[in-house]
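Pasting in a structure now, in structure tokens, and then I'll have a few things to ask.
A protein chain is absent from this complex, but the other protein chains hold their places.
Chain lettering (A and B) follows the sequence in which the chains are written, and residue indices restart at 1 in each chain.
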Amino acid sequence: MTPTRDGGPTTGLPEARVVYRRPDLLSDVSTHYCPGCGHGIVHRLLAEVLGDLGLGPRTIAVAPVGCAVLAYDYLRLDFVEAPHGRAPAVATGVRRVRPDAFVLAYQGDGDLAAIGTAEIVHAAARGEAITVIFVNNGIYGMTGGQMAPTTLLGQRTTSTPGGRDARTAGYPLPITEMLALLPGVGYAARGSIADPSSVGKAKALIRRACEVQVAEGAFAIVEILSTCPIGWGMTPREAARHLADDVPATYPLGVMVDRFRDPAPAGGTPR
Amino acid sequence: MAVAAPASRVPLPARAHGHAFHPLDIELDRCKGCELCVGACPPAVLALDPGIVNRLGHHPVRLIDPARCTSCALCARICPDAVFTVYARPRETAR
Partner (left out) sequence: MMTAPTLPDERVLMKGNEAIAEAAIQAGCDAYFGYPITPQAELLEWMARRMPELGRAFVQAESELGAITMALGASAAGARVLVSSSSPGMSLMAEAMSYMAGSELPVLVVNVMRGGPGLGSIGPAQSDYFQATKGHGHGDYRVPVLAPSSNAEAIALVADGFDLAERYRTPVILLADGILGQAMEPVDPHFRSLPPRHDDWSLSGADGRPPRVVRSLHLRPEDLEVHNDHLGAKYREIAAHEVRWVGERLDDAEIAVVAYGTAARVARTAIARAREAGLAVGLVRPISLWPFPSAVLARLAPRLRALVVVELSAGQMVEDVRLAVGGLAPVFFHGRTGGMVPAPDEVLGAIRRASAVTADREVPS
């Protein structure tokens, strides 16, 4: 019979300290995400952070349209589905009538930076006390790998088969830098899940973004650069390598603004 | 399995008998064989097991040399499917 577990409590010594355990806020199911997809990592980080901060019981989360449309099956939180791009508006509605809730919007690059640009800009401009997790893998995964606003110049997608050409398809959109300019934005940062070190730093950014909502009642956005191995036509490890080596030139990592630790931020320069 | 194992996948040693400390608990049926953990593991003690096809249709990852695992948990940190539980090695245990 095929084993379903390798190792396990019967083979570890009973007094062994647990260094890492699957977070409780992750549902006990396999996800539909492709092997190596960054969404799985980001979901896991969210579950860890919300668990660490004790926010699970009062979170109302907003699910996007995109590969993460089924996020509500994977995270043990109250969830409302939003039409494509509208998550920040849906989150605003939740926020305004549930003052005690922790409000989270989870969006991909098409959701946030294409069809939903008005909604994210105005939620940020209003300084809505929500936390936005923006997963940017530079492609439209769910619909089969078309160009996203954040697709890199020269990148081949199914709607830019010759590589993205700025003359016809424009330039990658630095939406988080743009949002960081707004006085209503309390925290804007960009991380990556390219390797364990980046993952650790990304977790800290997510945690800070959650704290900014709770402690300061301000708008926070964390952009997480992620991979789409299938859409990019790479193995998961190749995709992680590409993410580490090639993407930050267009989308630099760092904190763009943290208004509560630096009241006078200098433009959008990452630190 | 009739499929030839790729060169990067090492044959797995037989499990030692008795109380061998096993630092990792892996949910084999949730692994998708993405190998991000294989690339992340500093002592390179993780590998996909070509002898198993799990419920999802993948070759899952196995800990091939428990003695050299340091419980650093980088595998757990990079895993998109949260298949790992990581235990710290008790000091009394001989390697």
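The rule we apply is simple: a residue touches a chain if its C-beta (ideal position, glycine included) is under 8 Å from a C-beta of that chain, and two chains touch if they have at least 3 such contacts.
Since we're looking at a predicted model, the values are computed, not measured.
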**Asked** Which of the displayed chains are touched by the chain that has been omitted?
**Response** A
**Prompt:** If the hidden chain were put back, which of A:Thr31, A:Thr92, A:Asn137 or A:Thr227 would touch it?
**Reply:** A:Thr92
**Prompt:** Considering the whole complex, which of A:Leu26, A:Val49 or A:Leu77 touches the chain not shown?
**Reply:** A:Leu77
**Message:** For a quick check of understanding: of A:Tyr20, A:Phe102 or A:Trp232, which residue touches the chain that isn't displayed?
**Reply:** A:Phe102
**Message:** In the complete complex, the non-displayed chain touches which residues of chain A?
**Reply:** 56-60, 62-63, 69-70, 72, 76-83, 86, 89-98, 100-102, 118-119, 121-122, 126
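Everything below uses one rule, namely that only the chains that are shown with their structure count from here on.
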**Asked** Can you give the whole-Å distance between the Cα centres of chain A and chain B?
**Response** 28
**Asked** Along chain B, where are the residues that touch chain A in the complex?
**Response** 19-30, 32-36, 38-40, 52-56, 58, 60, 62-63, 71, 73-74, 76-90, 93
**Request:** Sort out for me which residues of chain A touch chain B in the complex.
**Result:** 2-9, 11-13, 15-23, 26, 30-31, 33-41, 44, 193, 195-196, 199-200, 229, 235-237, 240
